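The excerpt is restricted to a subset of chains, each kept in its original location.
As written, the chains take the letters A and B, and residue 1 is the first residue of each chain.
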Amino acid sequence: MPAQGGLRFLSSDGAIKPTGTCLGASAGDFVFRRRHARHRSGEQCDPRQRGREERIRQAFTNTKVITESEDASLASRVRLTVFVTNMKRLRPLVNKIQEQLWASGPYPPRTILKVAKLNQDNIFEMEWTFFAPA
Amino acid sequence: MPAQGGLRFLSSDGAIKPTGTCLGASAGDFVFRRRHARHRSGEQCDPRQRGREERIRQAFTNTKVITESEDASLASRVRLTVFVTNMKRLRPLVNKIQEQLWASGPYPPRTILKVAKLNQDNIFEMEWTFFAPA
C-alpha cells in the first residue's frame, strides 16, 4: 500500500479480500492492527477445542511476525482489546497463549469483552496498538 | 472549545447537548472522534430500512466534513471501530456506505461488533482515530 505523508496501510496477505477493512495502519509513533480467528471445525480429536486454541494462537503469532517485521516487538504493545463470543471457553485459551508469548512480561494493558456477535463467523477478534517511534 | 497545550476538544454543533461526552479531541499527531446514528422511523416507503441507511450515511458524511475541515481526509483514518445493535441488517449498510466513501481505498482497519445495547436509542456508533501530524 502506498505511504501518504507518514501514513502507511497494510493490506491483507491472504486470498480472501476483507470487506470494508484492511489489516492495519502505521502512523506517526504508533501502529494500529486488527486480527481475528474464524469459527470452523478442526480435524483432530476433540476438534472444536483444539481448533479454537490453534486459531487464536495463529492470530497472535501472525501479529508477532508482522510486528517484528516492523522493527518492533510484542513488548511494545500498548493496548490490546479482545472481543470473544464465549468468555468461559475462550478467555482461558487467550490467557494461556498470552502467558506463552509474553513469558518475560510485562503484559499489555488488556480488556477482554464478550459481545453479542462478531463479524461473519469469527469467534475472536482483537484490536491492538503498538508503539514504534518514527 | 479552548486549546490546552496542543489539546483541543470539539463540542457538539447540534441543539442536543450530549451527556458526559463531547464529539472529539485533537491531540498531538492524532484526532479521536465518535459518531452515532439514532433509532427513529423515517418517512419514506420501506421507512425503517431507508431511515437506517440514511442515518448511518449521515454519520459517515458528518465525519468526512469535519475531518476535511481539519486539513485531513478519510484516507488518514487509522482505526475504525463500529458498534451495531443488529449485525445482519446493519453490516451490509455500513459496507455499502464505506464502498461509496472510500472508493479509491485503502479502507481503514475496521472492527465491527454487535453489542447488547448502545447509548439511548442509538442503532449504530463508531469510534475512530485519524492521523493529522501536527
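As a convention for this text, a contact is a pair of C-beta atoms (placed from the backbone, for glycine too) under 8 Å apart; a residue touches a chain by one contact, two chains touch by 3 or more.
Quick caveat: nothing in here was measured; it's all calculated off a predicted structure.
Novice: Please report the number of identical subunits in the complete assembly described by this file, where 2 are shown.
Specialist: My count for the entire complex in this file is 3 copies.
The definition used in the following text is that only the chains that are shown with their structure count from here on.
Novice: On C-alpha atoms alone, could you tell me the rotation angle mapping subunit A onto subunit B? Nearest 5 degrees is fine.
Specialist: An angle of 120 degrees brings one copy onto the other.
Novice: Taking each chain's centre as the mean position of its Cα atoms, how many Å separate subunit A from subunit B?
Specialist: Centres of subunit A and subunit B (C-alpha means) sit 23 Å apart.
Novice: Touching subunit B in the complex: which residues of subunit A?
Specialist: 1, 4-7, 9-11, 18-25, 27-30, 32-34, 83, 115-119, 125, 127, 129
Novice: In the complex formed with subunit A, which residues of subunit B make contact?
Specialist: Checking each residue of subunit B against subunit A gives 28-30, 75-81, 87, 91, 94-95, 98-99, 102, 106-116, 129, 131, 133.
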